[in-house]
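These notes are about the structure you will find just below.
The complex appears here minus one protein chain, its other protein chains still in place.
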Amino acid sequence: MTTATALTGVIPPVCTPLTPDFEVDTASLVRLVDHLMAGGVDGLFVLGSTSEAAFLPDGHRRVVLDTVVGHVAGQVPVLAGAIDMTTLRVLDHALAAVVAGVDGLVATAPFYARTHPAEIDLHFRTIAARTGVPLYAYDLPVSVHSKLPADLLLDLAADGVLAGLKDSSGDDAGLRNVLLGRRDRTGLDGFAVLTGSELTVDSALWMGADGVVPGLGNVDPHGYARLYRAARDGDWAAARTEQERLVRLFELIVVGRSRMGHGSSALGAFKAALYLRGVIAHPTTAVPQIPLDESEIAAVGKYLAAADLL
Amino acid sequence: MTTATALTGVIPPVCTPLTPDFEVDTASLVRLVDHLMAGGVDGLFVLGSTSEAAFLPDGHRRVVLDTVVGHVAGQVPVLAGAIDMTTLRVLDHALAAVVAGVDGLVATAPFYARTHPAEIDLHFRTIAARTGVPLYAYDLPVSVHSKLPADLLLDLAADGVLAGLKDSSGDDAGLRNVLLGRRDRTGLDGFAVLTGSELTVDSALWMGADGVVPGLGNVDPHGYARLYRAARDGDWAAARTEQERLVRLFELIVVGRSRMGHGSSALGAFKAALYLRGVIAHPTTAVPQIPLDESEIAAVGKYLAAADLL
Amino acid sequence: MTTATALTGVIPPVCTPLTPDFEVDTASLVRLVDHLMAGGVDGLFVLGSTSEAAFLPDGHRRVVLDTVVGHVAGQVPVLAGAIDMTTLRVLDHALAAVVAGVDGLVATAPFYARTHPAEIDLHFRTIAARTGVPLYAYDLPVSVHSKLPADLLLDLAADGVLAGLKDSSGDDAGLRNVLLGRRDRTGLDGFAVLTGSELTVDSALWMGADGVVPGLGNVDPHGYARLYRAARDGDWAAARTEQERLVRLFELIVVGRSRMGHGSSALGAFKAALYLRGVIAHPTTAVPQIPLDESEIAAVGKYLAAADLL
Partner (left out) sequence: MTTATALTGVIPPVCTPLTPDFEVDTASLVRLVDHLMAGGVDGLFVLGSTSEAAFLPDGHRRVVLDTVVGHVAGQVPVLAGAIDMTTLRVLDHALAAVVAGVDGLVATAPFYARTHPAEIDLHFRTIAARTGVPLYAYDLPVSVHSKLPADLLLDLAADGVLAGLKDSSGDDAGLRNVLLGRRDRTGLDGFAVLTGSELTVDSALWMGADGVVPGLGNVDPHGYARLYRAARDGDWAAARTEQERLVRLFELIVVGRSRMGHGSSALGAFKAALYLRGVIAHPTTAVPQIPLDESEIAAVGKYLAAADLL
C-alpha cells in the first residue's frame, strides 16, 4: 500500500475542540481546520495523541472524522489515527475511518499487551491487509512503551505494508537509521518519513525527513509552514531561525506541569492558546485531565504575546 | 457504591475462547463457565487481561457479556472489565456491561496517556458517579505503567467510590499497606481486596485479602477453590501445599516464551490447557499474538499430566 | 562455596553512622552493633544499601569493616556488601572484606553497564572463584535495574557459586519460585534464601525463607527478632501480629519523601530514629542526600512514641 510519492510537508495532528461537557465542538473544529489550512499546512492528521484520541469514545471519533473529512473535501490529505490496544480493535477504528473517507491510517504497535517484535510485525501486516489505504506506523514509546526498530519498519515498507512512519520517539539517531536505510534499499522512495518531534524539525528535514507532524502546529501553523518551506528551498539558516522561535514558544507546555500529567499540561496549553487566539470556543480538555486554571491560561497568553500571536 | 459485605473467594478471570478466525466461540465459553462453576468458584470476572480484553473489539466484548451473564443467571456474581485508555472510553464499556447485567465493574488507571495521581483520582470518581454498580480498581503496572498508591485507594474507598481492589501488581508489601489501612480506618469493611498474584494466594489470604482472581484458575479451578477453602477454614498448611502444587503447574506459561510476548505465552498456555482438557474447542489466541505450535501444546500437556489434570 | 547449613534468622543491614562532616562515627557504629546484638539478631550485614554503601568511599568502607568485625569478634556472622558496578571493581571490595575477616560477601548483578544474563552468570562465577568465602546474590532491581531470574540463581547455587540470596526485589512470587526450586532440586539445602522485604517477613518465612535482612531492623531489632522466633516456633499468629506492628512503624520512611529521594527519606528516617533512641550521635546521612529537618525528625519521633520505642 506504499503510495507512488511520499507524503510531505506539514501535517499537524489536529486538536479536538470540546464543549465544557466533553462533547466534540464541531463549530470550533471547523474553525481550527480553517485556521490550519490558512496557515499553509499540507495535510491534516486527526485522532492522534495531540487530538486526545486516547480520551475520545468511538462516537466522538466518528464526529471528528465526518466533520474534518467533510469540511476539507479533498483539498489536502487527511490521515486518521486508529489508536487502540491491539489489532482487531485497531481494525474497527481503521475501517470506520476508511468509510469516512480518509486518505491514510496511522497506528501504533500494540500496547497494554506486552508484545514481541514478531507480533508487532503481524499487527501491521494484518491491519494493512484488511484496510486498503496507506498505513503509517506511529512510533511513540512514551505511550506505547516499546520502540519500533528501524529494520522492522524498513522490512514492512519493502513488503508494501507501510506507506510511512510518524516518528515521535525523540530518538533522532533512530530516525536517521530509518532515513539512510530507506535510501540504501531500493523501491522505498514512496515510504514517507515524518517526524513528530516539533523541536528538531529543521535537523530532521536536513537528515532527509519528508515532513513533520507538530502538535505545536495547532498554535502556530504559519510558523511550521515557513520552517518547512525554508528547508525545502534550501534556506537552512531561515529554517533554523524559525525553528528556534518555535522552540521558545513550545515552552508554554510547562505552565501546568507541576500539578497534572505532562500530556495534560501540553494539551491544555495548546487548547488554551487556540482559545486565546479565538480559534476554539473553550479550552476544555477531556476528563480526567486536570484543566489549566485562569492564571495558567493567562501564563500561556504571555508566550503567545512574546511570539506576536495575539 | 461500596457493598455491604466485601466480595470473597475465587473469582477467576474467564478466558475468552475464540474460533480459528477470531470470533468468540460461545459454545466453548459456556462450557468454560460450567467448568469453572463445577470447580467451585465464587464469582466470575469477564473481560479482564486474562480474557484478552485488550484484544477484543467491542462486538466481541458484548457477546462475552451476554453469553456469560445469561448463562450464569445470577448463580454467582459476574464482574466485568472495562479496559480502555481513559475515562470516557471506559464509561462506554462500563455502561454496556451494566446494561448486560453485571454485578460489578473493574477498571484500571488511565494508560497510554501519562497521568498524574489527581487525574487517576478523578478518573475513578467519574466512572463511579456515572455507572451505579460496584467499581473495583485494577492495579496492573506491567500493562498500565503506573502503580495505584495505597492512600489513593483507601481514600476512594472511604468516599464510597471503590468497592474493592484487584491487585495484580505483584507488590505484596503494597497489598499489605492496603489491607492494614483498611483495618485501621473505619467504615471500610465492605471494601474487597482481591489478589491477582496466583503464586502467593495463601500468603495474601494470610495477610487478610478476601479472595483471588487467578488466571491459572481457568486451568485448575478446583485447586484454587481448595486453596481458598483451606485458608478460610484456618488449615494454612493445606493451603500452602495446594498453593505450592499450583506454583509448579504455573510453569506451563514459559513454554512459548522464547519466541513471543510474555502475555501471549501465558494466555496461549492457559488456552492450550483448556483445549487439552476438552473444555474449549480451539487453543486460538487473538491476533497478533503468536500461537503455540504443536510441540508447545504438547509441552503444556506434560504439565497437566504431572498435575493429574488430563 | 555453599555452606553446610544455610544462614538463618535476622541479619539487619547495619546503618553507617556519620559525623556531621561525613566521616564514619565509629563510636556510634559500635553502639549500634551493641544495640542490634542486644536486640537478638543472628548476624550483621554491613555495607549494604541501607548502610549507604553507595555513598561511602573505600576508606569509609574499610573503617566500617574493621570496626564491626573487630567489635563483633565472631559472636555472630558478619556479611559485607561488595557494592560496585562490575566484576573487577566488586572484587577489590570483596578482597578487602575478606582481609578484614568477614564471614560472607554480598554482591549485586552489574549495574550502570547494560548486562546480558550470560554476563551476570559470569560475574558471580568470577567473584566466587577469586574470593573463597560464601557469596550471596543481592537482588535489588530498584537500584540495579535488572531482576535476577530464579533459574540463574538456582544453577549458580547448584554449581556451588552462590551460598544464598538476599531478595529485595519485592517480588514474592519470584521468591517462591526460588524457594520451591531449592526444594525440588537436590543438594541445595545449604543455599540460604533471605528476604529484604521488611513488610512481608512472616509470609516469606511461611513460604520457606530462612531469614530476613530488614533495614527497619536497625530501629527495632527486638521486633524482628520476636517475629522470627515466633515463626520459627510455629506461632504464626504472633508472627503476623508483630509484622503488622512493624508495617505501621515503617511508615516513618515517608516523612521527608516530598522533597528528597525515596532512599534519602528512608535512610534519613532510620537514622533519625536511631538518633532519637540515643543509639547514634548524629542523624547525618551522606551527601548528596537531603537531610531531614527538625520538624521531620520530630515527626519520626511520633512514630517511635506510637511504637513505645522512645
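Should a chain be cited, it is by its letter among A, B and C, assigned in written order, with residues numbered from 1 in that chain.
Going forward, a residue touches a chain if its C-beta (ideal position, glycine included) is under 8 Å from a C-beta of that chain, and two chains touch if they have at least 3 such contacts.
Everything numeric here is computed off the predicted structure, so don't read it as measured data.
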Could you list, sorted by label, every displayed chain in contact with the chain left out? A, C
Of C:Leu122, C:Val254 or C:Ala299, which residue touches the hidden chain? C:Leu122
Touching the absent chain when the full complex is considered, from C:Ala158, C:Ile290 or C:Ala307: C:Ile290
Which candidate, C:Ser28, C:Ser51, C:Thr87 or C:Gln243, sits in contact with the chain we can't see? C:Thr87
Even though one chain is not shown, chain A touches it at residues 170-173, 176-177, 180, 184, 197, 199-200, 202-203, 206-207, 236, 240, 244, 247-248
Give me the chain C residues in contact with the hidden chain, please. 22, 49, 54-60, 83, 85-89, 91-92, 110-116, 118-120, 122-123, 126, 142-145, 259-264, 286-290
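The rule we apply is simple: only the chains that are shown with their structure count from here on.
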Make each chain a node and each touching pair an edge, then name the shape: line, ring, star, complete, other. line
In terms of CA centres, which chain lies closest to the overall middle? B
Chain A and chain C, separation of their C-alpha mean positions in angstrom: 49
Starting from the mean Cα coordinates of chain B and chain C, work out the distance between those two points in Å. 35
Would you mind listing the residues of chain C that make contact with two or more other chains? none
